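Only one protein chain is missing; all other protein chains are in place.
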Amino acid sequence: MTFRILPAALLASLLVSPVAQASDTSFSQLEKGRRLVDAADCVSCHTADKSQPFAGGRGIETPFGTIYTPNITPDRETGIGAWTNDDFYRVMHHGQRPDGTRLYPAMPYPYFTKMTRDDVDAMKLYLGTLPAVRTRPRENELMWPLNYRVFMRGWNMLFFTPGTFTPNPDKSAEWNRGAYLVEGPGHCGACHTPKNILGADKTSQALRGGLIRDWFAPNITNTLHDGVGRWSADEIVDYLKTGRNVHSGAAGLMAEVVENSTSKILEADLRAIAVYLKDVDGGGEPAAPAKPDEKAMAAGRAIYNDMCAACHKTDGTGVPLMFSPLAGNANVQQRDPTTVTRVILEGARIGPTDARPTPFAMPAFDWKLTDAQIAAVATYVRNSWGNAAAPVTPSSVKTLRDDLHHSRVTGKAE
Amino acid sequence: MKILPSVDVALVGFGWTGAIMAQELTDAGLGVVALERGGWRDTSTDFAVTFAQDELRYMWRRALFEEPARQTLTFRNNVTQTALPMRNLGSFLPGTGVGGAGVHWNGQNWRFLPSDFVARSHNTERYGPLPDDMTVQDWGVTYDDLESHFDKFEYLCGVSGKAGNIKGQIQDGGNPFEGWRSREFPNPPLDMALAPTLFETAARETGHKPFPCPAANLSRPYTNPLGVQLAPCTFCGFCEKFGCGNFSKSTPQTTILPVLMRKKNFELRTQCEVLRVEHNAVARRATGVVYVDAQGEEYLQPAEMVILCAYALQNPRLMLLSGIGTPYDPRTGEGVVGKNYAYQITSNVNVFYDDKVMNPFVGAGALGVGIDEYNGDNFNHSGLGFIGGGYLACWQTHGRPIEYHPTPEDAPKWGAKWKQAVAKNYNSTATISTHGAVMSHRNNYLDLDPTYRDVYGRPLLRMTFDFTDNEYKMSEYLTARATEIAKAMKGREIKVNGRKGPYNIVPYQTTHNTGGAIMGSDPKSSAVNRYLQSWDLHNLFVMGACAFPQNPGYNPTGTVAALAYHSAEAIRTQYIKNPGFLVQA
Partner (left out) sequence: MSSSKLNRRQILSAGVLVGSSVAFDTAPAASITGKVPWHAGDANKPPIAEPGPRQYLTDAEAAFIDAATARFIPNDELGPGAVEAGVTTFIDLQLAGPYGKGASWYMEGPWPKGEPSQGYQSRLSPADMYRTTIKAIDAYAAKEFGGQNFAALTGEQQDKILEGLDKGDITLEGADGKAFMTMFWQNTLEGFFADPIYGGNRDMAGWKLIGFLGARYDYRPYINKHNVKIDLPPVSLKGNPSWTPA
């Protein structure tokens, strides 16, 4: 399937559907639906048991408690088999179930609302072809009083406006396609946009990095130091398609996104996403942080050269496509050091894909290094070879160490 | 005993040959189950750079190797002795767990010589009849048959080296004695440490043609033909006997498993020990394997094909325990299973300097310079009283101090003068090693022990082995050649550590156990044919160095892998279409 670049106006007219016709059940509509379900990565959240994909039951950790995803297979009793297209569109566009109850934004309807009616219908068509699985729903475990969905009415009033994506006439068709995918089905901002205290997007800082379940999803705007400013569009495509590029590799939650979603997206669409991201305003380069403590840097250098250099090399250049270079590495220079600290504590593995199957993994250092030592080496890595980012404190290491330990012990580990 | 649903292929053991056969046969569309007695092991969780550098744990407490408490063998030099258990590991270090010994090998990767595969006919033709009790045999397969499979393994691994003979054209800087190869090595040689370069100079000055030894330690980042990536070696000096922490040693984990483990038609069961192979002698077929899991539950796994990949010692033992083939009887010379057990004979010469800094801890498992003038039949043996030979090499693999603390001839065993000698010589010594062939002998063989049992109550393997006059003479010869070059290296003094008899199971030598299920063209004198297919059960294939009719003067892994690929090709292109015996006796 090739994607031809169309004049913007023509494209705009295609994106907005005419009045709903009799539903299109053609093969191309089904294919479109499958690709959109891949792009929206429904399977990752709506699967707990890998042998029963889309049957729900996975616990989504939020700061307010755990929400268990519903079954979206076509089972008529416990899935969405009995739903109409209007029912499904109501979920995606308005964040409401067919009976009017409001969803929590763990289901990223503030993003899916941007999708066209036709696209949403295509997704439902595809979901209807999946094997039906009968399950029992799991009760959410939310802190009181948020377990009352009526509170979502207030939240939605403050933070949610339903509305389909409007293309920007000053930008190319490719840019607009990328914008649609990122802001709509891709819902990248659900992780990569910082949240306010009530869990809503800080829309003025879209895609500038967000904390999610003890990972910091990095800034993916076009800033140089901590965004994708040093990545070419080709390199972004490579990363999304194969899970790694010469700068970095997808680990943790992003590894799952690559495996289940972006590695399956058409290359032309990945290119559109790249074109869009390279044009997202990151609000300028971050202010230069304070110079890190000399003693921490000296200790960090010693640890780094003795331990980390075996893969990342003393000059920080690593082995591209295997051990991410740390010199100039955006992920290492995020304003929030959660990811780099976590990776040192418990290790990390670059998700394997069919294109690049070798699962290079970093070992865990939590048993070997103290909080002060991990803070030192993380600070060193964030401030060497031209890198500059705020130092890491021993107490922040301890907090994360305890959180991760708690997650492992309670079985809620990611 | 629980009976499981049948599978296409059951593999016993999951080291190098298990991984190779699994990869090849799953590609051919077969459903493959691998049964490995040990556990899952992988780089960042089991050999991580955070704890891999632990000489006590991995070398001396044997953490990665087969545990004698669970399984060992009994040993005697000859039939006049009573075989006694090898109670702790010494002379050789068999593997266990996913990846087997492929995890802890050095990466010294060679091809046997063309003449090695026809050792009997070649030597008889050149030197006359061999002694009666030297049971050397031709292999039934030639070097030319195997060339493309050697190449396949080398490219799978990303071996670092310099070709010496490309399609008959001798290449400068490589091994001029090697068999022809179709193309250059996939990666250039490793950067060399000081000691091997001193050997190189002296070897050249004494009229030899030194070359960098082929190394399955990567000299640069590499993506192999399966799409699996390996990283460059960092000369950490914790290679052999250790797992590699940074993906730079070629092992099943770093070359095959990332692709194999993703396949839906492959299943690995760990902590499952195969007790025996079930078979139907009338139908001349194996019917499956019986195995035990970690809880002691017994299972029958029926299979259309059974492939033994459980190492050169375990494979013949499994055949004996299962009643497959005729056990060898040294008194009559009849029978084949257990016949022609062989090993490797080694020696070395230290060169002590005053004025050099060697940094011996900067090492890689196959980092070294070698010469091949004295291997195989590369030299005229007339009047010497032995056949075979070996390579000489100056290796720099490690400087781990519990194992390595060389002292000169006059140093005492311990005390103040010993301490002085160790401090003075640790960082300024080079060593030339000889790595010699072992010919087969009618009195060197494997069978089942009458007294000692394993943890499942099965008789242990009994090894009856000693080096013969052939080996002692040959080793003396190699040691003398090494001594000449050692002197030419112009150190302060040298120390010759020759190999003295009898063969002793205590000091570590090599894990190059060969024979016991040998290959050949005649079922009366071999256990498997040129494709490693059993002469008795047509759906049973037996991998490993147990196929070697005698052991040439190189490390075995390259040839073990080539034979496995050769066998896999025959299974894919001939056996699957038309199951039956591939070679008519």
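As written, the chain order gives the labels A and B, with residue 1 at the start of each chain.
Convention: contacts are C-beta pairs under 8 Å (C-beta built on N, C-alpha and C of every residue); 3 or more make two chains touch, one makes a residue touch a chain.
In this text, all values refer to a predicted model and were calculated from it rather than measured experimentally.
Participant: So which of B:Leu113, B:Leu146, B:Ala193 or B:Ile371 would be touching the chain we can't see?
Facilitator: Here the residue in touch with the unshown chain is B:Ala193.
Participant: For the chain left off this view, which of B:Lys162, B:Arg269, B:Arg442 or B:Arg492 is in contact with it?
Facilitator: Among B:Lys162, B:Arg269, B:Arg442 or B:Arg492, only B:Arg269 touches the chain that is not shown.
Participant: Decide which residue listed in B:Val79, B:Ala281 or B:Ala423 touches the omitted chain of the complex.
Facilitator: Of all options in B:Val79, B:Ala281 or B:Ala423, contact with the hidden chain holds for B:Ala423.
Participant: With the full complex in mind, choose from B:Ile3, B:Ala69 or B:Ala585 the residue touching the hidden chain.
Facilitator: B:Ala69
Participant: For the chain that's not shown, point to the residue among B:Gly99, B:Gly288, B:Gly399 or B:Pro552 touching it.
Facilitator: Answering carefully, the residue with contact to the hidden chain is B:Gly399.
Participant: By the contact definition given up top, give the residues of subunit A that touch the hidden chain.
Facilitator: 293, 295-296, 298-299, 302-303, 305-307, 309-310, 313-314, 345-349, 352, 359, 361, 363-364, 366-370, 372-373, 376, 404, 408, 413-414
Participant: So which bits of subunit B touch the chain we can't see?
Facilitator: Touching the missing chain: residues 1, 39-40, 42, 44-46, 48-57, 60-63, 67-70, 72, 75-77, 81-82, 84-88, 90, 191-194, 197, 232, 234-238, 245-246, 257-258, 261-264, 266-272, 275-276, 290, 292-296, 298, 321, 356-357, 359, 361-362, 399-402, 405, 413-416, 418-420, 422-423, 426-427, 451-453, 455-458, 502-506.
Definition applied: only the chains that are shown with their structure count from here on.
Participant: Mind checking the centre-to-centre distance between subunit A and subunit B? Centres are C-alpha means, answer in whole Å.
Facilitator: From the centre of subunit A to the centre of subunit B is 48 Å.
Participant: Taking the complex as given, what residues does subunit B use to touch subunit A?
Facilitator: The touching residues are 42-45, 48-51, 221, 226-229, 231-232, 234, 236, 245-247, 258-259, 262.
Participant: Provide the residue numbers of subunit A that touch subunit B in the complex, in ascending order.
Facilitator: Residue positions touching the partner: 307, 310-311, 319-323, 347, 349, 352, 354-365, 368.
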